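With one protein chain withheld, the remaining protein chains of the complex are depicted in position.
First chain written, first letter: the chains are A and B, and each begins at residue 1.
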Amino acid sequence: MSTIVAHELTQRFGAELALDGIDFVLDKGEHLAVLGENGAGKTTLLRILSTAVRPTSGSLQIFGLDALRERTRLRARIGFVGHAPGLYPALSTAENLEFFCSLQGVDRARVAETLALVGLSHAARRPAGRLSRGEQQRLAIGRAVLHDPRLLVLDEPDASLDSGGPDLLAKVMLGRSAVLATHDRALANRLCQRTLVLRAGRALGAATRLRVVR
Amino acid sequence: MTRAVAVAFAVARKDLTSEWRTRELVPALGQFVVLALVIANFGFQIDSQNAPAIAPGVLWLALVFAGLVAFGRAFAAEREQASLEAMLLTPAPAAAIFAGKALAAGLLLIACEVVLLPALALFFGTPLNFALVAAVLVATIGMAALGCLFAAMVARVRAREVLLPLLTLPLWIPFIIAGGQAVQVAMGATGNYNQAVALLVDFDILFVVLTSLAARFVLDD
Partner (left out) sequence: MTKYYRAAAAAAALMVVAAGAIFLFSPTDALQGPVQRIFYLHVSSAIAAYGCFGVVLVGGAAYLRNESATGDRLARAGALVGLVFTTVTLVMGMLWAKPIWGTFWTWDARLTSTLVLWIIYAGYLLVRRLAEPGRQAARFAAVVGIFGFIDVPVVHFSVTWWRTVHPGPVIINDALPPQMLMTFLLTMACTLVLAGVMIAIRYRIETLMDQAPLAGAVRAIVHSEPAR
C-alpha cells in the first residue's frame, strides 16, 4: 500500500487556479522533493497533503484512508512544518512542546527526547520568542515529530535553519515517508529519491528519479 | 469526552499563561473601561440624580466594546493563525480547541469586569452587590461563546475590525436586553431579577451548544 496516492488534485481560489490536476504516488519510506519557483503551487500542494486544507477537486489517499474524510485520524500520523513556525512566544521551548503533547495525546516524556533530537535541550526554559530564527525552526520541526508520525510534510524547512540544518532534516526524515518542498537542489539531491517539479500549478512530467549531480 | 475536556483546559491554560506573562490585554482593557466611564460622565452629563438611571447602560456599553476587543484578540494575531493551524493538525477536536479559547477569553473579560464594576460603583455611586456581579458573570458566558466564534471567523477575513461587531452584536442583543434588566434591578430599580437571570442562563445554554457545534466549520476547512 502506497503512503500517498494523489489523483487530479486541483485547487481554485475564486478565479485563480493554484493547482491543476496533480497526480503522484509516494511509497512507504520514500522521500519526495517538490521543486518549483515561488508561486508554482508547492505550498498549496503541501497544505493539502498535511490535511490543513481540502482541494477543490481530486482525490487523495494517505495510508489507504480517504484524506478528505478521515482527516482527524490522519492528523495523528502526519507531521507538518509550514512557512510560519506558529509557536507561542510567551511560553518556553519545553512548554510549547508540552502543550502539543496534550493536544496529540502523547506522553510528556517525549518532550525531553524531542528537544534532544533537535538540539534544543539547552534552551528548554527559554521563552520561544527569544529563540533565534534557526532555533525556532528547529522547535517547529521538533513539534512535527513529537507524535512520531509516519509521514512528514515539510514546506521549505531549510529556509531559516542554520548550518546543522540538513543533518537535522536527514535525521528526522529517517525511517519516515516524507514530502519536502525546497528551492535547494543540492538538499533535494541529498535527502530525496524522487522529485516532482511544479510550474504554475501543473506538474512537469511524472515524478522522476533525481539524477545525482557530482 | 475527557480527552476533549483535557484539550480545552490545556488550550485555556496556554492562553492564560501567555497573557499572564505578557500582560498585554488586561491592563489595556482595564484602562479602556475606566476611560469609557469618564467619557460617559461627560457625554451623559451625569449628576447624582440621573446616575442610577444611566449607569446600567454605561456598564453594558463598556462591556460590549471591551468584549469585542477581548474576543477579537483571541484569534487575531497573525501568528495565531499559524498556531491555530498547528493545533488543528492534531487529533484534538476543533470544538474542544474552540471551548478552550472561549474559556480563556471569557476569563480575561471577567478580569476586566473586576475593574469595571468597582469603577462604576465609585464614579456613579451605584451599589456593588452579589446580584449585580452574578448577572454580569452569567451574561459573560454566552457572550464569550458567541464573540469567540465570530472572532475565529473574521480572523481569516478582510476588514475584520468592522465585520466582528456587525456579526456579533445582533447575537448579543438578547443578552443585553435580559442582562440590562437584571443589572437595573440589582441597582435598585423594580423588576424581575430572577426571571432576567433565568433568561440569561437559557441563552447561555442555547448559544454555548450552538457555538460548540458550529466551531469545527469555522475553525477547520
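A few points about this structure:
Just so we're on the same page, a residue touches a chain if its C-beta (ideal position, glycine included) is under 8 Å from a C-beta of that chain, and two chains touch if they have at least 3 such contacts.
In this text the structure is predicted, and so the values were computed from the model without any measurement.
For the chain excluded from display, the touched partners among the shown chains of the whole complex are A, B. Contact with the omitted chain, checked across B:Ala53, B:Leu137 or B:Val157, is made by B:Val157.
One of B:Val34, B:Ile110, B:Leu128 or B:Leu210 touches the chain omitted from the figure, and that residue is B:Leu210. The missing chain lies against chain A, touching residues 12-15, 17, 54, 56. Although one chain is not displayed, its contacts with chain B can still be listed: residues 146, 149, 153, 156-159, 163, 166-167, 169-171, 173-174, 177-178, 181, 191-192, 195, 199, 203, 206, 210, 214, 217-218, 221.
Going forward, only the chains that are shown with their structure count from here on.
Here the CA centre of chain A is 37 Å from the CA centre of chain B. Residues 50-54, 71-73, 75-76, 78, 80, 82-91, 95, 99-100, 102-105, 127, 143, 147 of chain A touch chain B in their complex.
By the touch rule above, chain B contacts chain A in their complex via residues 3, 6-7, 10-11, 14, 17-18, 21-22, 78-79, 81-93, 97, 220-221.
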